[in-house]
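Structure incoming, see below.
Complex shown without one protein chain; remaining protein chains in place.
Chain nomenclature is as follows: A and B, assigned in order of appearance, with residue numbering initiated at 1 for each chain independently.
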Amino acid sequence: MAGITIAALSTVYPNGVRAVDSLDLEVADGELFALLGPSGCGKTTLLRTIAGLEGASEGVVSIGSRDVTRLQPGERRVAMVFQDYALFPHMTVAENIAYPLRVRGVAKSVQQETAVRTAEGLSLGALLDRRPGQLSGGQQQRAALARAVAASAEVLLLDEPLSNLDARLRLEARTFLKKLQRELELTTVFVTHDQAEALALADRIAVMDAGRIRQLGTPREVFQRPADTFVANFIGSTPMNLVPRDDVVLGVRPEYLAPAAEGLFTGSVSIVENLGVTSLVTLDCGEDQIGYIVPEDSEPSIGAVVTVGAPAARVLRYDKETGLLVR
Amino acid sequence: MDSSGLGVRRAVAFVAPALVLIGIFLVFPALWTLYIGITNYQLTGPAAANPQVVGLDNVLEAVRDPLFTNSVWLTALFVLFSAVIGQNVLGFALAWLLRSVSPWLRRTIEGLVLLSWILPSTVVAFLWFAVLSRDTGTLGLLLGSPETSWLVQYPMTSLIIFNIWRGTAFSMLLYTSALAAVPPSQLETARLVGASGWQTVRDVVFPHIRGHVLTNTLLISLWTANDFTPFLLTSGGPNHQSEVLPVLIYRQALEGGQLGYASAMSLLLLVGNLVIALIYLRLLRRRA
Partner (left out) sequence: MSPLWIVRRIGFYVLITVVLAFFAVPMLWLASAPFDTKPGLGLRWPDWTFANVSATFDHPFTLSSLVNSLILCAIATVVTTVLAALAAYALSRVRIPGRDLLLYLLLLLSSVVTGTAAMVPIFVMMLQLGLINSQFGTALVIAGGMLPAAIFILKDFVDAVPRSYEESACVFGASPRQVLSHVVLPVARPGVATIFVWAFVNAWGNFLLPFLLLRDVGQQPAAVLLRTLYDEGGSANLTVIPVFSLLYSIPVVVLYLFVSKRYGFRFHGGIKS
């Protein structure tokens, strides 16, 4: 078991694009770490550079105390689950799971034993003789995880582990993944573009943009105090209200706003969207649109004039020029 | 870093054997055509041992040679009627019509069309002798005129019909896969607004498969222009009436022994091929 240390790492593509730009990062031993960002932000490239599938142009990648920057992927003791799972279509589930051992020339009987044991652990026991094409999406994902687990690597890398599953299955798989990681206590880095996934799964999140880290912190920190307007926009299932006021931009999450006698914003209700147990209400306040969340059965009627406010600690101020959080 | 972990040096070693073979048997002959084409090289006689460079005389002579101009004209007719029109139209019609027939009928017709494409050319020649020959030929019996010797009396028409039969499979396959890529929702939209079959083809299908039509037309034109099978059916006769370019080149080179002169004509065929291929690649690039 080992943590990952990344120092001044850059990955530059032949066309000159700096996909990862002099980036520093430390992932603790046993941590479940998320790389979060929009597509093209460099998060996948960073993951692939850790795996050794992309060459680092500058900087150092260490796993534990070993400098692995110049090592081949197979020599780094990492395991990876790809977005499309990359289960070999011509091999059975058992052969797929045992593949890391086969490459190392481990005895057939040990391969078989490990495959069975690992598959049992991921409730794949009944599927060992199937081929990947005969599995459902969720089963394929678990088979790919099982193969990575069987590699008994020091670091587990997951590229968009849940994106190929449909919505309902995704929740199930998310819980399963977190439970598995807790049991294995394996240092795990996963890439995702879905902020809800990152918030739900990760111990810590790095929000990335343009090859750099915009904010690094626990899910709570990132959600409650986004370091800049980019992160503020990106995190949260309903977008944060960002309203220019005097020389700053006010940032308030819809979840923290509630009707109040003396409030921040006043406007007339234009739209009510039902989110299940809550509803999102949109207020027209002159030029600005303000969203806030109300519990079920307490929605205002359209056209009603409402004033909303939030606890002072939940109202963030961002610099108008730089977009950075004003402390 | 490449996904295979192969590295450039090993990759070059993988490609090299194929390139060597292509270089010797394809590139070198093509370039050598240039050289032989400007000599008076002959299969036998004094010019065989010691060919003289005669410059562009061969090319100039070819252009003035009525046999050559006749041959170019026949090749153009052959390509236009059998490939550009015949195979193209029949291939598309089959691809379009066979979507709406029962699966077994569809498989039967597709199977026959494909079979006519893959049977060896020498066998196919006999199949068509049996259709077109005098007295016993099937066509004569069907039309009630067994005394007609179709390959002698109508050699070019026979070759054109033959080549439509022989080559339609490719167009059919290509258009079938092209039609599969037309979004069904667009075809259904056309049906909902009451478009006729022809209107659907013109307004919905054709815009989608324009690229395929171009690809198909150029490829089958190239193949037809370079097809040697007419030699097996008519050997260019009677009296040069079906002597398309490949047949003329063969007869000049191996029957007449005029290697230099035949090379000059090959050269003109190569240039023709090159022009078609460059047009194709040009259009392909522009679309890409």
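Operating definition for what follows: contacts are C-beta pairs under 8 Å (C-beta built on N, C-alpha and C of every residue); 3 or more make two chains touch, one makes a residue touch a chain.
Note that the structure is a prediction, hence the values are computed from the model and not measured.
Interface note: of B:S121, B:S145 or B:Q199, the residue touching the hidden chain in the full complex is B:S121. Although one chain is hidden here, its contacts on subunit A can still be listed: residues 14, 51-53, 72-76, 78-80, 82-84, 86, 88-90, 99-100, 102-104, 147, 151. Across the interface with the omitted chain, subunit B contributes residues 2-8, 10-12, 14-15, 17-19, 21-22, 24-30, 32-33, 36, 41, 90, 94, 97, 101, 105, 108-116, 118-124, 126-131, 133, 135-138, 141, 165, 173-174, 177-178, 181, 209, 211-212, 215, 219, 222, 226-229, 232, 245-246, 249-250, 253-254, 259, 262-263, 266, 269-270, 273-274, 276-278, 280-281, 284.
Criterion: only the chains that are shown with their structure count from here on.
In whole angstrom, the spacing between the mean C-alpha positions of subunit A and subunit B is 56.
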